[in-house]
Each structure stands twice: as structure tokens, then as C-alpha cells.
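One protein chain omitted, others in place.
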Amino acid sequence: MKLLSYIPVLVVGVLLLYAAKDFPEWGSPDAPASKSPVSSHFIANTGVDTEVPNMVTAVLADYRGFDTMFETVVVFIAGMAVLAILKNSGRKKLVKREFEVDAEPDLIVTNTVRLLVPVIQIFAFYVLAHGHVSPGGGFQGGVLMGASFILVALSWDLETALIRFPLNWTTILGGLGIFLYAGIGLLSMFLGGEFLDYSELANIFPVSREMARYHAMLGVEIGVGLTVTAIMFSLYANLSTEGRLQRGL
Amino acid sequence: MFEDGTIINELLIERLNYFIYVVLLLIGLHAMIAKKNLIKKLIGMSIFQTAIILFYVSIGVKEGSTIPVYLPEHDPHGSHSVPSDTNETSHFDHGPVILDSSLVKGYANPLPHVLMLTAIVVGVATLGLALALCQRIYQGYGTIEEDELLAKMESREIRSKTLSVQIPKDQKLPKKDELKKEKSRSVSKSKTLSASKPKPKGKK
Partner (left out) sequence: MENSIAWIFIFPLFGSVACAILGISNRKICYPIAVLSMAGSLWAGIETLRQVLSVNDHTVSYLFGGWTLDAYPRGVGIEFHADILGILITLVVLGVGLLVSLYSKLPVEEETPGKEPLFYTLFLLQVTGLAGICLTGDAFNLYVLIEVAALTGYGLIAIGSNRAAAATFNYLILGTIGASLYLLGVGYIYIKTGTLNMVGIHDIIVAEGLADSATMQVAFVLVGVGILIKMAFFPFHAWLPNAYSNAPTTTSCLLAPVVTKVMIYVMIRMVLSVFGVEFSFESTLWTDVLPWLVVVAIVCAAVMALAQREIKRMLSYLIVAEVGYMVGGVWIYNYYGLIGSIFHVISDACMTLCLFLGAGLILRKAKTTHFDGLRGLFTKMPLTMTGFFIGGFSIIGLPPTCGFFSKWYLITGGMVSQRWEYMIVLMFSTMVMVVLFFRMIERIHLAVSESGENLGHGHGDLGLTDQQTRFDEGPLSMLIPLLLASAVVLVVGIYNQEVVSLIEVFLSDFNLPRGEGIK
């Protein structure tokens, strides 16, 4: 049985290596992927189409914005599904673990975290807002933001963090993030374009069509950031306590 | 062995990334198929997905190119990111222009990076969900070893089947009691097991 499991692995390996010798030359600018009209269009025209200097952000939030919307939905689904799986599932009573000691949160740790958390949160906003110009964006900013709450939960305990960010709020914020994203898409549809055609927003905001895309992308990224923040914290809170939401790690 | 044109040479020297990604992928695949511990399976899953990410990022490699963020001279907002110590701001003061094909070669292809951002997020979501499932399984059966889990599920199934056949429909209560008893028994068993083995859950 043990040997049997090597067979599919070996078959896949031989297959993949067989194809690897047919790949285009390593790093060549003439490889189909680098030379294709799609890729060239992204590099040459992003500035003209959207005025965003960071092409990755432009492709992510605008050219392939529909993908990214569902990516955000995937994050939201993960949060909801974990909640669904773990809610009311296990023993309500807390079992004391073998190595657990009752102790107050450590003074040094908590005071360091007091100093750190605001910095992390400001940095999260920076990463989110600066995603147009430098690497960054909604997902990265959202994860940082979520991490700041997780840090609070780690250094005090989960209840303290849950007072600041109740679990119902994670669901609401996660939903609002998607609502914001899809809402911007829907609004641009009502204004006469296709779904997610941000340039139509120029009809109601005093900006050019390109800058409308630029600003709508920021709105979309904020939506992504909200969802990711909320769900990251919700995942931590549920997974660290088997869904009981008491005590935590 | 490393002359030009041989497959080994091609794979190990020119296309090391493609070789490494295959190796990583196989490690992940093997862990997912053959390991008995559910957490180990998940570790394999992460390795598997990371291998695919490595592959995609390797597609995006372009020699002599920089990251896909416009350099100051191509920046759609002109002087936006020019260092302040040069006095050539006016030189960069321009609106957005379409880059011509010689300049296009200077930037890496942004598309694989975007795709992988999506794949990473999907991977994180799947992992989170899978960990929740593991916890649920541990709560229910007191084990996350696949063979023990299967044995437990089977014994419970036989028990419930014999119960549901013998007991008329309006007398369901004994079955529940029995299940509860079984549950507590399995929990206590897992406790004795876990004393000898390190618990798989992360712990402070």
C-alpha cells in the first residue's frame, strides 16, 4: 500500500519533467507569455488606461477585477464556513490543558504591544492606500490590519481582543467589504457601462475617465481590505479555540 | 553529463526552477496521498500549492527586466516619484504615454503575479477551512490519524445500524445514550493516547 502511493507520484513527475524540456527558453523576452499582446498591453497601456503606476494593482483591481471580486468572496466564504463548521460543535465546557498556568498578561509584552499596534495599523493603511504606486494593496493591508488584532489576542487573551472586535462585527465587516466591491461594480453598471466598468463613474464624479478608474480601484481595495481584516481575525478567533471563543491559545 | 543539449543539463542548469517546482510538487502530492496524519496531509497540500505558485512566478521571469511598477520616467503622473535631490523634475513632467515595444521589454510580465496573488488567497482560505474540519474531527472522534479515524467511524456505524434496526422508531432514546457513552469512552481513550504522544495541536 505504501509503495502503491508512489505510482501516481512518479507518473505525475515523469509527465511534468517530460513537458519541462519543451518550455520556452528560460527568462526569454520572446517567450509566448512575455511577448503576448495581452502582457504587452498591460505593460504599455496601463498608464494610459488607468493612470496607475503599479501594473500589478491595475491588472488585479481593474483589468481582472472580476477575478479579484471572487477572490474576496473566497476569503469571505472561508470565514463563514469556518464559523459554520465550528459553531456550537464541541464541548461547551473548557477543559484545562495540562501545561496551562493561570497568569496575568505579561507586563512587558502587553506594553510593547500597546506601542506596536498603532504603528502596525497605520502601516496597514499605508500599504492599502499606497498600493497604486508601490507593491501593496487591499490583501496585504488587510492581513496587516488583521494581524494587529491577532497580536492583541496573543498578548492579552481572546476576550480582550473580542471586546475590541466582536465576532458579529467580523461578519458584518466581511460582508460590507464585498458589498463595497460589488456595489462599485453595480454602480458603474447603472451608469451605463458593463459590470465593474469603473470609468463610467466619471459621470457622477468630477474626474476624467482614467482617474475614475484610479479612484474606484482605491475604493475596491478598501473593500478587499475590510473583508480580509475581518475574516483573518475571525479565522484566528475560531481556530484557536475550536469555535468556543473563550480563552484562546 | 553537463554538456549542452542533454536533458539533465537543461533541467539542472538552465531551468532549475522548473526542476525544483516538480520536486516540490511531488513531495506535496505524496504527502497528501500517503500520509496518515490529517495535519501532515494539509502540510503536503500547502507544499503542493506553493510549488504551483513557484511555477507561475517562473513563467513571469524576463531577463533584463524590472518589477512591473513604472519607473519615474514612465510614471503616468510625471514627477510623482522623482527623488528630490535631482533638479530635473521638469524633464519628467508629462502625462501618461503608451510605451513603445522596446520599453515594454524592460518590465516583467504582471499577469502571473496577479494570478498567484489570487492562488495564494485561495490557498489560505482552503487551509483555514481544512484546519477547522480537523478540529471538528478531533472533537468528534478524538483523533486525527486517518486509520484510527476510519476504525472509529466504522465501529460507530455498525453500532448505530444494529440499533436502528432493532429498536422501533418511537424508542430512539437508548441509541443517543449509547452514542454518548461511546463518545466519552473515545475521549478518555484519546487522553491516554495523547499522554504518550505529543498532541498535534499547537500549544503555548
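Order as written gives the chain letters A and B; numbering starts at 1 within each chain.
We take it that a residue touches a chain if its C-beta (ideal position, glycine included) is under 8 Å from a C-beta of that chain, and two chains touch if they have at least 3 such contacts.
Here the structure is a predicted model, which is why all the values come from computation and not from measurement.
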### Hidden partner chain, touching residue among A:Tyr6, A:Phe70 or A:Tyr126
A:Phe70
### Query
Pick from A:Ala31, A:Leu144 or A:Ile222: which residue touches the chain that isn't shown?
A:Ala31
#### Entry: Residues belonging to chain B that touch the chain removed from view
25, 29, 32, 38, 41, 45, 48-49, 52, 55-56, 59, 111-112, 115, 118-119, 122, 125-126, 129-130, 132-134, 136-137, 139-141, 149, 153, 156, 161, 164-165, 169, 172
#### Entry: Touching residues on chain A - with respect to the absent chain
15-16, 18-19, 21-24, 31-39, 41-42, 62-67, 70-71, 73-74, 76-78, 80-81, 83-85, 87-89, 168, 171-172, 174-176, 178-179, 182, 186, 189, 193-200
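Methods note: only the chains that are shown with their structure count from here on.
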### Interchain centroid distance [CA atoms averaged], chain A/chain B, Å
15
### Message
For the complex, give me every residue of chain B touching chain A.
### Response
7, 10-11, 14-15, 17-19, 22, 25-26, 29-30, 33-34, 59-65, 67-70, 74-77, 80-81, 96-101, 103-105, 107, 109-114, 117-118, 121-122, 124-126, 128-129, 131-133, 135-136, 138-139, 202-204
### Residue ranges of chain A touching chain B (in the complex, touch as defined)
2, 5-6, 8-9, 12-13, 16-17, 20-21, 23, 25-29, 31, 33-34, 38-40, 42-48, 51-56, 58-60, 64, 67-68, 71, 74-75, 77-79, 81-82, 85-86, 89-91, 97, 99, 133-135, 139, 210, 235, 238-239, 242-243, 249
